[in-house]
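What you see is the complex with one protein chain gone and the rest in place.
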Amino acid sequence: MLELRAVCAGYGTFQALFDVSLDVKAGEAVGVIGPNGAGKTTLMRAISGLIRPTSGSIRLEGTDLAATPSHRIVELGIAHVPESRRLFPRMTVEDNLRMGGFAPAARPKFRQQLDVVYELFPRLRERHRQLAGSMSGGEQQMCAIGRALMSAPRLLLLDEPSAGLAPVLVEQVFDLVKRIRAGGLTVLIVEQNVQQVLRVVNRAYLLKAGSIRATGSAAELLATDTIREAYLGV
Amino acid sequence: MRRAHPWIGGAALVALPFVYRSPYPLHILVIILIWSFAYTSWSVMGRFGLVSLGHGGFMGIGAYVTALAWNYGHVSPWLGVPLALVAGMVLAAVVAYPCFRFRITGHYFALVTLALSGIVLQVITATRDYTGGSLGYTPERYHGGSSLWALQFSEKTTWYLIALAVWAGGLYVWYRVDRSMLRYALEAISEDEDAAAATGIHVTAEKLKITVLSAGMTALAGALYCQYQMFISPDTVSGISVSLQMVFAVVVGGIYVSLGPTIGAVITILLAEVLRISFGTRAVGWDNLVYGVLLVLFIVFLPKGIVGSLLDLRRRVGWSSS
Partner (left out) sequence: MNPLAVFDIFLLEALLSGVLLGGVLALLSLGLNLVFGVIDVVWICYAELIMLGMYGMYYLYTVYHAPIWVAAVACIVSVGILGVLLHVLVIAPLLGAAPINQLLATGGVLFFLQSAATVLFGIEFKNLGLRLPVLKVGGMFVSYSRLLAFAAALIGMVLVYLWLTRTYTGTAIRAIHPFVGLSFGPITFLICVLGSLGNFVGGFVAAFVFAEIISVGGLYLDLEWGYVFAFAFFIVMMFIRPQGLMARRS
């Protein structure tokens, strides 16, 4: 479904990604793990068109995303939950969700999609008139994921959904990812919470200093020495 | 517009010149309406954090294109005004597109557009062989009387009604924008441009839409001003000080409410008139002095402006009927 080949990207003269190749097949959940500053967020931003790769190709079922503007990428079926949520804090929860369904194609389905999201997060329905900025961290994360789901995507990009949440909420977020997966959605998830994320994904990549250092199924990676030492502390 | 009082108020405003036709107050009213429309045009985009200081430029283009087309090409304002609108909109697009493309926002955007109004003013002044330079410019009188074709009327009442209609049209545009998806998009953009782009909003296009709309309306205000006053000068319709004047008035009146710019126009124009009448030529500089103080006071203490703060107060006290 999603196919990255030798992608290089960066900010100005600074290069953050070096020849990154990665695949996500339809229906899969794929994880990207790696230390701070590895380029995980940069990778997500390159996929959703917020920055342009300097070389290499990014394809979604054959369509070249590197040449597609970000609003078109959303219409093609990719939704991005950005790092640290990035809600519109002075807009209400419902308006935040409305923005997720902004694409012309998604607008007629707004009500229907809103019900889907409220079904998934009853909490958001209760609080739909509250300003997004005044909600708790966990609620904000729900809202951010809900906003992404409003465009009825086929591929969901999650950038550190568990960051900054209490352990109980971290559990909840991963449960959620499982539930979203059950609906048939393809997911690419960036996480620091290695142990937990490896439980919900099929496969994962280890990104370090801008390049892929290891890849394999969750079980294989858990057995890799470097990962065990660096992230699991065992 | 669920309630009746906008309609009652509107009817009263339409009826006014038939009941009361004293020329001087009517003149002040027309001026207030024209500037209210200009300020409303500014606030259509300014309320989304897109603070443009280029609107003096758009207004100047509106006024001068209309007048020059009439004097040199004998083009009726019926064609000249649309021409002026297009010119203002094209200029806005040419400058704003790269700004939005390169993500020039906040006060950087304000400064780029400030340079734009500087350019328009200096070009008008520099081409003095055609525009009369800083001495000002007068559209030719049409055989000395009123003419629909020339859009020149000697009757103040006619101008009052035209200005009223245009002003009401400006408010209507304001409401339409307020109730559109464009408004949501622009609010999201003003809160977090990157996040807005990530949710599928075409940031550049949405901003460009509102900018071009606002610039076109402002050019119309300039054209209207020119046809009414029959005299324009670079300092009164273009340049940085006109842009700042728009910001002052809107901030004082209230940037987030439909009638804010209008109230701002009423206050600033009446203030200038009072100063002019009571101090005469000694008032030179005083009105700007007061504007400067007002702007600072409002930015610091009442950033929502008079109307916005009153509405807040009403909400807090619980007078609200809804």
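In order of appearance the chains are A and B, and numbering begins at 1 in each one.
Simple rule for what comes next: a contact is a pair of C-beta atoms (placed from the backbone, for glycine too) under 8 Å apart; a residue touches a chain by one contact, two chains touch by 3 or more.
Source: prediction; values computed, not measured.
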Legend entry - Contact partner of the left-out chain, one of B:I240, B:V257, B:A272 or B:L311: B:I240
Inset, instruction - Return the single residue from B:L111, B:L135 or B:L148 that touches the missing chain. - result: B:L111
Legend entry - Absent-chain contact - pick from B:A12, B:L79 or B:A126: B:A126
Legend entry - Touch list for chain B against the chain that is not drawn: 49, 51, 95, 98-99, 102-108, 110-112, 114-116, 118-119, 122-123, 125-126, 240, 244, 247-248, 251, 284-289, 291-296, 299-300, 303
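Quick note on the criterion: only the chains that are shown with their structure count from here on.
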Legend entry - Centre distance in Å when chain A and chain B are each reduced to the mean of their C-alpha atoms: 44
Legend entry - Contact set on chain B toward chain A in their complex: 181, 184-185, 187-188, 191-192, 194-203
Inset, instruction - Give every residue of chain A touching chain B within the complex, in rising order. - result: 48-50, 69-71, 73-75, 79-80, 82, 86-91, 95, 98-100, 102-103, 106-107, 147-148, 151
